[in-house]
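Only a single protein chain was left out; the remaining protein chains are all shown in position.
Moving on, here comes chain A:
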Amino acid sequence: MEDKVVLLDYWPSSYGMRVRIALAEKGIKYEAREENLADKSPLLLEMNPVHKMIPVLIHNGKPISESLILLQYIDEVWHHTSPLLPSDPYQRSQARFSADYIDKKIYSLGKRVWKEKGEKQEATKKEFLEGLRTIEGELGDKPYFGGEDFGFVDVVLVPLTSWFYSFEICGNFSIEAECPKLVAWARRCMERDSVSKSLPHPQKIYAFVLELKQKYGL
(Lines give C-alpha, C1' and ligand atoms only; values in the text may rest on other atoms or scores of the structure.)
Protein backbone atom coordinates (compact mmCIF):
# COMPACT_ATOMS: atom_id res chain seq x y z
CA MET A 1 0.00 0.00 0.00
CA GLU A 2 1.40 3.37 -0.92
CA ASP A 3 1.83 5.96 1.80
CA LYS A 4 -0.61 8.85 1.66
CA VAL A 5 0.83 12.01 3.16
CA VAL A 6 -1.09 15.31 3.37
CA LEU A 7 0.29 18.50 4.92
CA LEU A 8 -2.09 21.22 6.11
CA ASP A 9 0.01 24.35 5.87
CA TYR A 10 0.04 28.15 5.60
CA TRP A 11 2.71 29.65 3.36
CA PRO A 12 4.21 32.31 5.73
CA SER A 13 4.28 29.98 8.76
CA SER A 14 7.83 29.26 9.92
CA TYR A 15 6.46 26.19 11.76
CA GLY A 16 5.02 24.91 8.48
CA MET A 17 8.34 25.56 6.75
CA ARG A 18 10.09 23.22 9.21
CA VAL A 19 7.90 20.34 8.07
CA ARG A 20 8.30 21.23 4.37
CA ILE A 21 12.08 21.07 4.77
CA ALA A 22 12.01 17.73 6.61
CA LEU A 23 9.73 16.13 4.01
CA ALA A 24 11.97 17.45 1.20
CA GLU A 25 15.16 16.24 2.91
CA LYS A 26 13.67 12.75 3.07
CA GLY A 27 12.25 12.86 -0.46
CA ILE A 28 8.71 12.18 0.75
CA LYS A 29 5.91 12.82 -1.72
CA TYR A 30 2.95 14.62 -0.22
CA GLU A 31 -0.14 16.65 -1.00
CA ALA A 32 0.18 20.22 0.26
CA ARG A 33 -3.09 21.89 1.27
CA GLU A 34 -3.03 25.60 1.93
CA GLU A 35 -5.23 26.69 4.83
CA ASN A 36 -6.87 30.07 5.17
CA LEU A 37 -6.41 30.72 8.89
CA ALA A 38 -9.19 33.31 8.87
CA ASP A 39 -11.54 30.58 7.63
CA LYS A 40 -10.25 27.22 8.85
CA SER A 41 -11.32 24.14 6.92
CA PRO A 42 -13.49 21.45 8.54
CA LEU A 43 -10.57 19.05 7.92
CA LEU A 44 -8.18 21.17 10.00
CA LEU A 45 -10.68 21.47 12.83
CA GLU A 46 -11.25 17.71 12.73
CA MET A 47 -7.55 16.81 12.56
CA ASN A 48 -6.39 19.28 15.22
CA PRO A 49 -9.33 19.92 17.53
CA VAL A 50 -7.13 20.91 20.49
CA HIS A 51 -5.09 23.73 18.96
CA LYS A 52 -6.79 24.23 15.56
CA MET A 53 -3.39 25.23 14.12
CA ILE A 54 -1.15 24.27 11.25
CA PRO A 55 1.08 22.46 10.46
CA VAL A 56 -0.79 19.16 10.61
CA LEU A 57 0.52 16.08 8.86
CA ILE A 58 -2.06 13.46 7.93
CA HIS A 59 -0.29 10.15 7.34
CA ASN A 60 -2.56 7.42 6.02
CA GLY A 61 -5.50 9.21 7.63
CA LYS A 62 -3.88 9.73 11.05
CA PRO A 63 -3.11 13.32 12.14
CA ILE A 64 0.06 14.54 13.84
CA SER A 65 0.50 18.15 14.95
CA GLU A 66 3.00 20.44 16.76
CA SER A 67 6.03 21.03 14.56
CA LEU A 68 8.75 19.61 16.85
CA ILE A 69 6.68 16.47 17.47
CA LEU A 70 6.08 16.28 13.72
CA LEU A 71 9.79 16.50 12.89
CA GLN A 72 10.55 13.62 15.25
CA TYR A 73 7.69 11.59 13.79
CA ILE A 74 8.99 12.11 10.25
CA ASP A 75 12.52 11.22 11.38
CA GLU A 76 11.32 8.02 13.09
CA VAL A 77 9.03 6.77 10.30
CA TRP A 78 11.41 7.55 7.44
CA HIS A 79 14.55 6.68 9.36
CA HIS A 80 16.47 5.15 6.46
CA THR A 81 17.23 8.44 4.69
CA SER A 82 18.85 11.67 5.84
CA PRO A 83 18.50 11.26 9.63
CA LEU A 84 17.73 14.56 11.35
CA LEU A 85 18.53 13.61 14.94
CA PRO A 86 21.91 12.06 15.87
CA SER A 87 21.94 8.49 17.16
CA ASP A 88 23.76 9.09 20.46
CA PRO A 89 21.33 9.75 23.37
CA TYR A 90 23.39 12.60 24.84
CA GLN A 91 23.70 14.37 21.48
CA ARG A 92 19.98 13.85 20.90
CA SER A 93 19.27 15.47 24.26
CA GLN A 94 21.41 18.46 23.27
CA ALA A 95 19.56 18.80 19.95
CA ARG A 96 16.16 18.60 21.69
CA PHE A 97 17.31 21.17 24.25
CA SER A 98 18.39 23.59 21.51
CA ALA A 99 15.08 23.12 19.67
CA ASP A 100 13.16 23.87 22.88
CA TYR A 101 15.33 26.96 23.47
CA ILE A 102 14.73 28.18 19.92
CA ASP A 103 10.96 27.92 20.38
CA LYS A 104 10.89 29.56 23.83
CA LYS A 105 13.50 32.29 23.41
CA ILE A 106 13.67 33.04 19.69
CA TYR A 107 10.47 32.14 17.83
CA SER A 108 8.20 33.44 20.58
CA LEU A 109 10.02 36.79 20.61
CA GLY A 110 10.23 37.02 16.83
CA LYS A 111 6.43 36.85 16.75
CA ARG A 112 6.25 40.02 18.84
CA VAL A 113 9.18 42.10 17.60
CA TRP A 114 7.53 43.17 14.33
CA LYS A 115 4.18 44.02 15.97
CA GLU A 116 5.31 46.07 18.94
CA LYS A 117 6.34 49.71 19.17
CA GLY A 118 8.39 52.05 21.32
CA GLU A 119 9.80 50.89 24.65
CA LYS A 120 8.05 47.52 24.51
CA GLN A 121 9.62 46.78 21.14
CA GLU A 122 13.07 47.84 22.38
CA ALA A 123 12.80 45.37 25.26
CA THR A 124 11.63 42.55 22.96
CA LYS A 125 14.41 43.36 20.46
CA LYS A 126 17.01 43.13 23.22
CA GLU A 127 15.72 39.73 24.40
CA PHE A 128 15.40 38.47 20.82
CA LEU A 129 19.00 39.39 20.00
CA GLU A 130 20.19 37.79 23.24
CA GLY A 131 18.47 34.58 22.15
CA LEU A 132 20.09 34.74 18.72
CA ARG A 133 23.52 35.37 20.24
CA THR A 134 23.10 32.41 22.59
CA ILE A 135 22.14 30.05 19.76
CA GLU A 136 24.96 31.46 17.62
CA GLY A 137 27.26 30.45 20.48
CA GLU A 138 25.87 26.89 20.23
CA LEU A 139 26.74 26.88 16.52
CA GLY A 140 30.30 28.00 17.15
CA ASP A 141 32.51 27.40 14.13
CA LYS A 142 30.63 24.33 12.90
CA PRO A 143 29.05 24.46 9.42
CA TYR A 144 25.72 23.22 10.88
CA PHE A 145 24.32 22.85 14.39
CA GLY A 146 24.74 19.09 14.22
CA GLY A 147 28.34 19.38 12.99
CA GLU A 148 29.27 18.45 9.45
CA ASP A 149 25.74 17.46 8.48
CA PHE A 150 22.51 19.45 8.20
CA GLY A 151 20.16 18.22 10.92
CA PHE A 152 17.34 18.71 13.42
CA VAL A 153 18.34 22.04 14.96
CA ASP A 154 19.10 23.53 11.53
CA VAL A 155 15.60 22.55 10.33
CA VAL A 156 14.07 24.03 13.50
CA LEU A 157 15.81 27.42 13.23
CA VAL A 158 16.30 28.20 9.53
CA PRO A 159 12.64 29.01 8.66
CA LEU A 160 12.67 32.08 10.89
CA THR A 161 15.45 33.57 8.74
CA SER A 162 12.85 34.25 6.01
CA TRP A 163 11.31 36.68 8.53
CA PHE A 164 14.60 38.38 9.46
CA TYR A 165 14.25 41.12 6.83
CA SER A 166 10.77 42.02 8.19
CA PHE A 167 12.04 42.06 11.79
CA GLU A 168 14.92 44.33 10.77
CA ILE A 169 12.73 46.85 8.96
CA CYS A 170 10.02 46.91 11.63
CA GLY A 171 12.50 46.96 14.48
CA ASN A 172 15.13 49.14 12.88
CA PHE A 173 18.12 46.90 13.52
CA SER A 174 20.53 44.66 11.64
CA ILE A 175 20.71 40.99 12.55
CA GLU A 176 23.84 40.48 10.44
CA ALA A 177 25.65 43.19 12.42
CA GLU A 178 24.80 41.44 15.70
CA CYS A 179 25.09 37.79 14.62
CA PRO A 180 27.25 37.50 11.49
CA LYS A 181 27.99 33.77 11.97
CA LEU A 182 24.29 32.99 12.17
CA VAL A 183 23.54 34.89 8.96
CA ALA A 184 26.42 33.05 7.24
CA TRP A 185 24.94 29.76 8.46
CA ALA A 186 21.51 30.75 7.05
CA ARG A 187 23.09 31.42 3.63
CA ARG A 188 24.80 28.03 3.79
CA CYS A 189 21.45 26.34 4.53
CA MET A 190 19.80 28.17 1.62
CA GLU A 191 22.22 26.40 -0.74
CA ARG A 192 20.24 23.23 -0.05
CA ASP A 193 17.21 22.71 -2.32
CA SER A 194 15.11 21.44 0.60
CA VAL A 195 15.52 24.83 2.30
CA SER A 196 15.46 27.24 -0.67
CA LYS A 197 12.29 25.59 -2.03
CA SER A 198 10.54 25.64 1.36
CA LEU A 199 11.17 29.22 2.42
CA PRO A 200 9.28 32.13 0.83
CA HIS A 201 11.34 35.09 -0.34
CA PRO A 202 11.92 37.60 2.51
CA GLN A 203 10.33 40.35 0.38
CA LYS A 204 7.17 38.28 0.04
CA ILE A 205 7.06 37.86 3.84
CA TYR A 206 7.54 41.62 4.24
CA ALA A 207 4.65 42.38 1.86
CA PHE A 208 2.54 40.01 3.97
CA VAL A 209 3.62 41.79 7.18
CA LEU A 210 2.66 45.18 5.69
CA GLU A 211 -0.76 43.76 4.77
CA LEU A 212 -1.30 42.50 8.31
CA LYS A 213 -0.17 45.81 9.79
CA GLN A 214 -2.63 47.69 7.67
CA LYS A 215 -5.46 45.23 8.27
CA TYR A 216 -5.04 45.18 12.06
CA GLY A 217 -3.71 48.70 12.56
CA LEU A 218 -0.45 47.45 14.04
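To be clear about the criterion, a residue touches a chain if its C-beta (ideal position, glycine included) is under 8 Å from a C-beta of that chain, and two chains touch if they have at least 3 such contacts; residues count from 1.
To be clear about the criterion, contacts and distances are computed from a predicted model.
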item	value
Among "Integrator complex subunit 11", "SKP1-like protein", "Proteasome endopeptidase complex protein" or "Glutathione S-transferase", the UniProt name of the subunit that does not appear here	"Glutathione S-transferase"
Among A:P89, A:G118 or A:G217, residue touching the chain not depicted	A:P89
Options A:V6, A:A24 or A:I64, residue touching the unrepresented chain	A:I64
Contact partner of the left-out chain, one of A:D3, A:E46 or A:D100	A:D100
Residues from chain A at the interface with the omitted partner, ascending	49-50, 59, 62, 64-66, 69-70, 72-73, 76-77, 89-90, 92-93, 96-97, 100-101, 134
